[in-house]
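Every protein chain but one is kept in place in this view of the complex.
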Amino acid sequence: MSGNSFGKLFTVTTFGESHGPAIGCVIDGCPPGLALSEADIQPELDRRKPGTSRHVTQRQESDSVEILSGVYQGVTTGTPIALLIRNEDQRSKDYGNIAESFRPGHADYTYWHKYGVRDPRGGGRSSARLTAPVVGAAAIAKKWLLQQYGTVFHGCMSQLGDIEVPFQSWQHVADNPFFAATGDAALIARMEEAMDQLRRDGDSIGARIEVVASKVPVGLGQPIYDKLDADIAYAMMGINAVKGIEIGAGFKSVAQKGSEHGDELTPEGFVGNNSGGMLGGISTGQDITVSIAIKPTSSIRTPRRSIDKDGNPVMVETFGRHDPCVGIRATPIAEAMLALVLIDHALMHRAQCGDVRVATPKLA
Amino acid sequence: MSGNSFGKLFTVTTFGESHGPAIGCVIDGCPPGLALSEADIQPELDRRKPGTSRHVTQRQESDSVEILSGVYQGVTTGTPIALLIRNEDQRSKDYGNIAESFRPGHADYTYWHKYGVRDPRGGGRSSARLTAPVVGAAAIAKKWLLQQYGTVFHGCMSQLGDIEVPFQSWQHVADNPFFAATGDAALIARMEEAMDQLRRDGDSIGARIEVVASKVPVGLGQPIYDKLDADIAYAMMGINAVKGIEIGAGFKSVAQKGSEHGDELTPEGFVGNNSGGMLGGISTGQDITVSIAIKPTSSIRTPRRSIDKDGNPVMVETFGRHDPCVGIRATPIAEAMLALVLIDHALMHRAQCGDVRVATPKLA
Amino acid sequence: MSGNSFGKLFTVTTFGESHGPAIGCVIDGCPPGLALSEADIQPELDRRKPGTSRHVTQRQESDSVEILSGVYQGVTTGTPIALLIRNEDQRSKDYGNIAESFRPGHADYTYWHKYGVRDPRGGGRSSARLTAPVVGAAAIAKKWLLQQYGTVFHGCMSQLGDIEVPFQSWQHVADNPFFAATGDAALIARMEEAMDQLRRDGDSIGARIEVVASKVPVGLGQPIYDKLDADIAYAMMGINAVKGIEIGAGFKSVAQKGSEHGDELTPEGFVGNNSGGMLGGISTGQDITVSIAIKPTSSIRTPRRSIDKDGNPVMVETFGRHDPCVGIRATPIAEAMLALVLIDHALMHRAQCGDVRVATPKLA
Partner (left out) sequence: MSGNSFGKLFTVTTFGESHGPAIGCVIDGCPPGLALSEADIQPELDRRKPGTSRHVTQRQESDSVEILSGVYQGVTTGTPIALLIRNEDQRSKDYGNIAESFRPGHADYTYWHKYGVRDPRGGGRSSARLTAPVVGAAAIAKKWLLQQYGTVFHGCMSQLGDIEVPFQSWQHVADNPFFAATGDAALIARMEEAMDQLRRDGDSIGARIEVVASKVPVGLGQPIYDKLDADIAYAMMGINAVKGIEIGAGFKSVAQKGSEHGDELTPEGFVGNNSGGMLGGISTGQDITVSIAIKPTSSIRTPRRSIDKDGNPVMVETFGRHDPCVGIRATPIAEAMLALVLIDHALMHRAQCGDVRVATPKLA
């Protein structure tokens, strides 16, 4: 209710701040009987952890996860699964200079005005570090969805600033530091150079991320408010720095005619996927395709005009360790959020309609 | 839980189908002591009702609202407010031809696969008609927000297919059938002609809608999942046919640098509004700016390939009365959804932090 | 959230006041595919309606229910089911004398202090009349539970004031005006006389009600907070005038030893039912047995000391039409609440664990 839980039936409640003793989450509603250990979770955490290339924050965190409950003899029991990740590399002094003023484009301002108190160390609760427990929770969701329906998730960065990255193949995503789905070495080099220049300039940049879920059962989603698209939009906007979200054809739908947008059906299946895998808020069984816009990091070394708590004008420069493009590490996070939405709707559908009907292979 | 309620503290639960006896909603959580009668609600319903120009569906509905509960001697009592709107003009025979097959791009397909049963009359529950009760509920929310904080809402169509409509002034919105914020008669004429041609062609078109809330208190929104942006995205994606959503700079953020995107502050207030009025998921006190993409109507007269319930190929043409551009009537609906999000967060903020702090006029 | 909805997955949201134009509810989450018409609902409403004997309020209400949505061609579609009951016999003048003062033992006082405004006509929202929509909703739940698991519900009054009514058989319940499970005509006559005397005295009396659900699947309920017992206690305390609740052995457990209380098991099943059909918050498959205490009606003709809104001492006598024992009509209401709890937990269990496991007949 106070905004730190995600999901209604597979509910993830997170806690922690960037520079506190620990971060973590409690997952309530995981079905019993799923084989589970830390080894299922750690690889997903490793995909998003800091310090993996020179293009992301140099904070050193192993992000080692400990399962505190909910698993007995290697199997989930249906009771809450608590995940704990101790913070290791908190250099709070890096942030001392921004405790009394507000970074342009940062949550500093709003936290202060909302609560009348804030934890300025590393952005406190507003830090993107808080996406780690969610990625951990989603690893469990992904495993369950894969076992139940064969659902798989992919994601990539499709644009870095003004550099567009044409999709070639998911297989390339793990081979470069940007989660780019391309094997074009020259393009990767161009992205590397752009990032190096940004670091030299003390600036940051935005990005666009695509995520896709395949082999999704037909029938997930609710008709009016908890539409599958609505919950996906909610989930994606819950990721730090996201400013836009598209499903399927997205904003291209504006200039489309009905005779062009509506995906025709044949006995062999849908012809096209402008819908992004959902109609009327309910999954069609096609790939779910989502695209999100991520704004540039607000914590930059470039001096900027701002005010302090008393309203006096100040110039703000942010030192410390920051991702110059938060979009780089956003791909596994966006996949995670999509997985959490889908497991929640899968469980809800099971409540309402019993076992999920799987569309005929032709139509899925 | 089953997706027909919106909001946690100001909760609107809707019911009804396009061609059933009635539609309506129950509003639970309206603060007591608000002066209220049908006269506060009907004007908003009239803004979105069908049949107001040749460019929208010709279904004739007075959309007369009756308050069944929650108001005593002209004042809300704090108990549930039920709104009832009787359906008057249901010509179900118009839809008979699509009961056994699926319209491309329509919820027909997914409802059938989810529930194993569906009400095909006028799209049943998936009809945009179901936005009427929400607009009614939001009229109450708007009145309360105006009284408490002076909050006001505006909306307009900014693009119709490939015709962009540069913003001139909100005062023009009521003067044309498109909710266009322009006094450019030639542009309006061009939109009229485009719509007339579409009707002749038996086709439909997409649109882009902008909504703005002004004089929003600072501090509304939750830090992680129930971010104000997340709940707005959820709300907007809950409107029929929406495929994309942007807050503030939206997808333009992708190519922006941090030194460009982050809105600087001066003692006189924010310089720019790339944030769209929220940082870290919490309102800044600036205007909240939202843009949405609406796909073209799927029910069109153009023959299209599809299948029937048994998977056999068929050609589908949809007769009956449909909006050739559902975006035209979407403006008051999008305003309504924004109002419902804001009242919910205002009440939540009051629970958490007591009376809403209002930013100094300079900063708001 | 504001307390007018019951249930998480089979969610009933009620609206209306005693003397407003209508009362009703919206049921969200009813599984699709259930045959349903008003004829399934009306009999349950008739069991609790007023005016059926001289021992209950003489208000004349047909309590005719109209289904406004959620049913197509006689089958539920999975979308919200709205039930509407028009109020017919509102004699608001009867209550005029209590609008400015507070009846001892009545919600008058607290509504006024909570909301700063109240609808005094017939008790407004606090009237037991508001249990009618719930009984209607529960009729649907009962039908579904019967079809799925064979679950059946029974209830009776086991004590009227100081008159205890030993249980003989459920078959007698419909044969007397008290829902007493006895064929002892002398005992019924004694109850009739006690009620007649109370009416002459202008006083009221309490009662005890028992409800039982049989053929409940094993495994319903959550381990910690949403224990089946907890949700049943919550449900029963949501009925007007309830002051106590017992599950199984109830308060007799206080003086029991563990060797006496814990129901032994044999291959043929449980030996005894001190547990009332649940252990650790989860159903055992045995009968669920619940007992509730209902206080005497607060609206009585006997003059009593009170104060008015300004704190001045007054004497209050309540005229108008009141149940001298609200417990008399409470039996079908208590059954209804139990049915609503069970369907909610059955759906939840289906979400968590897939199809409900049914205990072997021996153990159930």
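Some observations on this one:
The first chain written gets the first letter, and so on, giving A, B and C; residue counts start at 1 in each chain.
Going forward, contacts are C-beta pairs under 8 Å (C-beta built on N, C-alpha and C of every residue); 3 or more make two chains touch, one makes a residue touch a chain.
Values in this document were obtained by computation on a predicted structure and should not be read as measured data.
Shown as candidates are C:I188, C:A249 or C:I328; the residue that touches the absent chain is C:A249.
Across A:G16, A:G136 or A:P217, the residue that sits in touch with the chain not pictured is A:G16. Checked against the full complex, the candidates C:L45, C:A132 or C:I294 give a single residue touching the omitted chain, namely C:I294. Residues touching the missing chain, restricted to subunit A, are 1-5, 8-9, 11, 13-17, 20-24, 26, 28-29, 32-33, 66, 68-70, 72, 75-82, 84, 114-119, 121, 124-125 (touch as defined at the top). Although one chain is not displayed, its contacts with subunit C can still be listed: residues 1-6, 8, 14, 102-111, 113-116, 125-126, 130, 159, 161-162, 198, 203-208, 218-227, 229-238, 240, 242-267, 271, 274-276, 278-285, 293-300, 302, 304-307, 311-313, 348-349, 352-353, 357, 359-360, 362-363. Annotation for subunit B: contacts to the undisplayed chain at residues 1, 9, 29, 31-32, 78-79, 223, 347-348, 350-355.
In this section, only the chains that are shown with their structure count from here on.
Of all chains displayed, B has the C-alpha centre closest to the centre of the whole protein C-alpha set. Work out the mean CA point of subunit A and of subunit B, and you get 26 Å between them.
Taking the mean of the C-alpha atoms as each chain's centre, subunit A and subunit C sit 46 Å apart. Of all residues in subunit A, those touching 2 or more other chains are 1, 223, 348, 352-353, listed in ascending order.
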